[in-house]
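Below: the structure, in structure tokens.
A single protein chain has been omitted from the complex, and every remaining protein chain is retained in its original position.
Let's look at subunit A:
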Amino acid sequence: MKKNVYISIAFVCIVLGIMLSIEFKTIKNGGTVALQRAEDLTNKLKEVQSERDVLKKQLADLENKINTYEESASKTSAITKSLKDDLIKYKELAGLIDVQGPGVIVTINDSQKAVQPGGNANPFLVHDEDLLKVVNELRSAGAEAISLNDERLISTSEIRCVGPTVNVNSSRFAAPYVIRAIGSPETLEAALKLKGGVVDTLSNWGIEVNIKKSNNILVKKFNGVISFKYAKPIYEGENK
């Protein structure tokens, strides 16, 4: 009888010890790993951000240099002068240069209307589709250069919902969205304000669309890198 007691107590204590050690191990692993990971990630983020800033500065410096070279080269002969003019023209077309001119500034913000309890909040928020519709309308009304929150819309630009934010040129933006478009201010405004048009539809949901005409709008250049990996040019007279 006495022996039995000792055996059962020993057995129970062994089981208890195993449970304790497993618990201890799991908590130790889980706790420190998560904390360390967060720390690591913040450090990495800071590093990458400072690196980005340095690179940005470098890029600006180099661009300045190129500009001075182009400037000085264009003065040497008529050929280089016309080359420089061509370059500016193509840069303008590709969105690689800041442009200025009359146009409209469209500010779009989420609805301030209270959502009915249990109602769907989605229609009261600005979505990628709404922005696309506005941009499309501006394009069809003859806008020559458009930027969304200072991201120039070029041939490869996307406007896409990413959770509660919208990605444009791989940068993330939240409301309010500011669209700057260069073109005839009257035409652009009229196109947006068509009866049954974009602004009409959006204001049904209380989404705030504010259109401001201006004679001097600056649309910034595209800041990223355009590189074609798959598309190859076909020269005239060449068969496929």
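Definition applied: contacts are C-beta pairs under 8 Å (C-beta built on N, C-alpha and C of every residue); 3 or more make two chains touch, one makes a residue touch a chain; residues count from 1.
We adopt the following convention: contacts and distances are computed from a predicted model.
For the omitted chain of this complex, the UniProt record lists the protein as "Small basic family protein", which is one of "Small basic family protein", "Sugar ABC transporter permease", "L-lactate dehydrogenase complex protein LldF" or "NADH-quinone oxidoreductase subunit C". Residues of subunit A in touch with the missing chain: 4-6, 8-23, 25-27, 29-30.
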